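Here the complex is missing a single protein chain, while all its other protein chains stay put.
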Amino acid sequence: MLTLSQALNSGLRRAMEDDDKVLLMGEDVGRLGGVFRVTDGLQKDFGEARVVDTTLAESGIIGTAIGLALRGYRPVCEIQFDGFVYPAFNQIVSQLAKMRARTGGRTALPVVVRIPVGGGIGAVEHHSESNEAYFAHTAGLRVVYCASPDDAHWMIRQALAGDDPVIFYEPKRRYWVKGEVTTAGPPLPLDRARTVRPGTDVTLLTYGGTVATCVAAAEAAAPEGRDIEVIDLRSISPLDVATIEESVRRTGRAVVVHEAPTFAGFGAEVVAQVTSRCFYSLEAPVERVGGFNLPYPPAKVEEEYLPDLDRILDAVDRVLAA
Amino acid sequence: MLTLSQALNSGLRRAMEDDDKVLLMGEDVGRLGGVFRVTDGLQKDFGEARVVDTTLAESGIIGTAIGLALRGYRPVCEIQFDGFVYPAFNQIVSQLAKMRARTGGRTALPVVVRIPVGGGIGAVEHHSESNEAYFAHTAGLRVVYCASPDDAHWMIRQALAGDDPVIFYEPKRRYWVKGEVTTAGPPLPLDRARTVRPGTDVTLLTYGGTVATCVAAAEAAAPEGRDIEVIDLRSISPLDVATIEESVRRTGRAVVVHEAPTFAGFGAEVVAQVTSRCFYSLEAPVERVGGFNLPYPPAKVEEEYLPDLDRILDAVDRVLAA
Amino acid sequence: MTTVDLADPPVTNPFAGTTGLPRTSEGWTQLVTPDGRLHPDVDADHDALGRLTRDLYRGMRLARRLDDEAFALQRQGELGLWLQCRGQEAAQVGSVAAVRADDYVFPSYREHAAALWRGIGPADLLRQWRGVAHSGWDPEPYSFHIYTLVLAAQLLHATGYALGVQRDGSDTVVVTYFGDGAASEGDASEAMNIAAVNDAPMVFFCQNNQWAISTPTSSQTRTPIHRRGAGFGLRGEWVDGNDVLAVYAVTSAVTEHARSGNGPAIVEATTYRMGGHSTSDDPTRYRTDDELETWRARDPLARVEALMRAEGWSDEAFLGEVQAEADEIADRTRRECLALAAPDLADAFATVLADVPQLLREERDAFVAYRASFLD
Partner (left out) sequence: MTTVDLADPPVTNPFAGTTGLPRTSEGWTQLVTPDGRLHPDVDADHDALGRLTRDLYRGMRLARRLDDEAFALQRQGELGLWLQCRGQEAAQVGSVAAVRADDYVFPSYREHAAALWRGIGPADLLRQWRGVAHSGWDPEPYSFHIYTLVLAAQLLHATGYALGVQRDGSDTVVVTYFGDGAASEGDASEAMNIAAVNDAPMVFFCQNNQWAISTPTSSQTRTPIHRRGAGFGLRGEWVDGNDVLAVYAVTSAVTEHARSGNGPAIVEATTYRMGGHSTSDDPTRYRTDDELETWRARDPLARVEALMRAEGWSDEAFLGEVQAEADEIADRTRRECLALAAPDLADAFATVLADVPQLLREERDAFVAYRASFLD
């Protein structure tokens, strides 16, 4: 049993052993092992040339990672907290994402950008953001969310094995949750959704920090006779629409759950996909449960802000009542 | 009759006459009058302290505008082209948008960020982007799109009269289109959508550069007996859901049209709002017509990439066929 | 019970008009040696210097006490996080005391000593670290902006503010604080360049406390940070940041220089972060006890105490008085901290924009109704 943080660590370690072009870089990833200890011990074992404490400059981190990738390296950049990716936005959106298309497919940039994401850890401002919608809307990036130690381990390895830039989200409040890591090989391709709990009455579509919340909600509702299916989307771009479509056609009802504010959030895309693909199977409009459309609030009230079991079941009740 | 560019110019001029705290700042907005001549002649008339050619640093432009606003000024920042707003993303998203909420409502930042937006002008890469979804998803910003000279003139004045930060989009390919500017006063509040063409069969929901395209499509379809309503959303955040809801409940069918790639684009939010508000009136799933989910392509093929009359009518046919 | 007066004490500059402040072999301006001896070349009225020193000492001591108490409160679970300013009191108090009360300050997030000097009280200083708000105080009465957590962002705000001051024809100077790490961000360089090219009335005050979390300054920059002044065209000064009189003298000089229209300056104050980066940090992972000991021996408070003793500027009564005030600050800090209650999330909906648009209103109303449903 490993924590999600340890599972990432072991995944990174394996990737570094398998390919000496893999580099880790970011603020405090070396001696400190990162503020969440995801890279703990790796500088000691792989040296300062492969686990690099960068200067404090996020645009610099992504920009130099692009240069390293052009030289044949496979950098994994850690952004210390979600709210600090914005100084690198230009390098990510205009350079990292577009390089392959700009070169007519010639130039790949295998750069992985790891972002500890989301709230629920009692942090101060800028340390609890869920900004996946920005990157999901950016063609040329893969955007994935791990939600369990098993996925954390395998998805980071898959991200590094591929040739595309990947925004790799790690839900902070799940870093310390333990779970098995399978050893036989990756349980699923990187871009596939997973049905984490089968059900017949309604489909919960979610990812990251709220996967566990949705499963808990489903379990809580079971004794009352509501049989809820939970799908962990895992890859939000590209999105595994086939898995979603199959499920909602069957259940006829869906609720999308994520931490980010709902307005123009990624949930809107899921609603649009479900509605267009399953229109004639839908018994009720797809509901969204997310953060409120406010800047992330102070820690003392974040539990009210984040989708919890009750708010999810409230939405389930609404789609079932329709 | 003024062009959209001239109408903006006259709106800015009036705002500067009315309030000497209004400043214009940006790259080449002074002596040159901006690459689209929106600020033409204003430095000559108001001086270099009020129309400022900044250094070439977008983060610097927005960051110093925030400081100027804290000192009581009302800066209007020009971002030279849509694709160059990203270096300022951090200042916009973490500082400009959040300051009011961070201070419990105390500190307003009346900063207007003008962005010439979108394609259709045969430009090179990074000069044709439609990035409104990023800002629409950011609580604390108003995001508006002008589409006619009349709106250009009045919306820029309304943006400047308010106390909120506004992302003010100006569709580049409409800069030279002429139209009347009313003199009586603002025809509509800043945050209201406008029904630019009433109709009964289907509602086209759009904004910016594609408003004229939608109207043309509606006109083209009229002789064939299709009566299409066209709504210019104007303000995408906040979104005037009342106007949308009223229309689609009536028509039972809707198509969202914008230039941006559709995936996780703003159209998804419109689809989600329409679907949840008008579910039982909808005869067909809401269609989206937008840019393809690629980085904006080279100029020689942009006409195929952008939603045109045919693609819009094709979508109209689909929702009518359902 | 006395009430500590937190209003920025009026201070007169004993160094006004003096030139050629003494420097160490490293090139730092230093007026007081680490063991508390006044440099013989310091040419200032002895009594005025004594009064100044006592004022500064009081500010540093009160800040140390507040900082310690806040640290304890965090350890007891009353604060979510705290970033100690321990070790940096001379850099902060020396600089903030050197500028006028209406000179506008844009701090980073560790400037508790500077904030306290300006009269910002414990409740306001602790609020955001307790997780009940995102910012602590109303900037206006203190001419002291809220903390900025996104590194270097405030340097541009300060620069913009200074451009506004310039337009207003005011003689205010703007001071902004940042760290050795933040100096690497693009925003820091953009700000210095904009300030320089516009002759903005500003002081960029860098507290080089040797660390940015676990990253030492040597991994952050090849040159001392004040050299960037020359690169961009600002006046650059280097000062022993643990010598409060040197910090005061240098900051006074560059502030008046800027006030007179001679352009902005960058000051690098060499100091040390004696605590961890924050209460979440474990500095034993990256720095040695030896290093810590070396810098403990340079504790800026100990230096002022030694100086005051040596120069006859302190007596039992004065030290006792400051001690009593510090005790009171500690008390207040605890009391005010515990009184800081969580806000109502429903109120946040009215703080996003100047009005509450339809969608947000619907959302708030639904939230309030939903929450009420649990009370039934």
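General observations
As written, the chain order gives the labels A, B and C, with residue 1 at the start of each chain.
The rule is simple: a contact is a pair of C-beta atoms (placed from the backbone, for glycine too) under 8 Å apart; a residue touches a chain by one contact, two chains touch by 3 or more.
The structure presented is a predicted model; accordingly, all values stated were derived computationally and were not measured.
Contact with the omitted chain, checked across A:Q6, A:T39 or A:T64, is made by A:T64. From the options C:A16, C:A230 or C:A366, the residue with contact to the chain not on display is C:A230.
Remark: the omitted chain is touched by one listed residue; of C:Q220, C:N242, C:T255 or C:S314 this is C:Q220. Although one chain is not drawn, the whole complex shows that of B:G72, B:G122 or B:P189 it is B:G122 that touches it.
Hidden from this view is one chain, which touches chain A at 49, 54-55, 57, 59-60, 62-73, 87, 90-91, 94-95, 98, 100-108, 139-140, 142, 162-164, 191, 238-242. Interface residues of chain C with the unshown chain, by the touch rule above, are 184-190, 193, 196-197, 219-223, 227-234.
The set of chain B residues touching the chain not shown comprises 27-28, 30-33, 35, 53, 55-60, 83-84, 86-87, 122-126, 263, 292-295, 297-301, 304-305, 310-311, 314.
As a working rule, only the chains that are shown with their structure count from here on.
Chain contacts here are complete: no pair of chains fails to touch. With centres set at the average Cα position, the gap from chain B to chain C is 41 Å. Look at where the CA atoms of chain A average out and do the same for chain B: the two points lie 30 Å apart. Contact with two or more other chains is made by residues 59, 87, 90, 94, 98, 101-102, 139-140, 239 of chain B.
Residues of chain C in contact with at least two other chains: 133-134, 150, 186-187, 343, 348, 351-352, 359-360.
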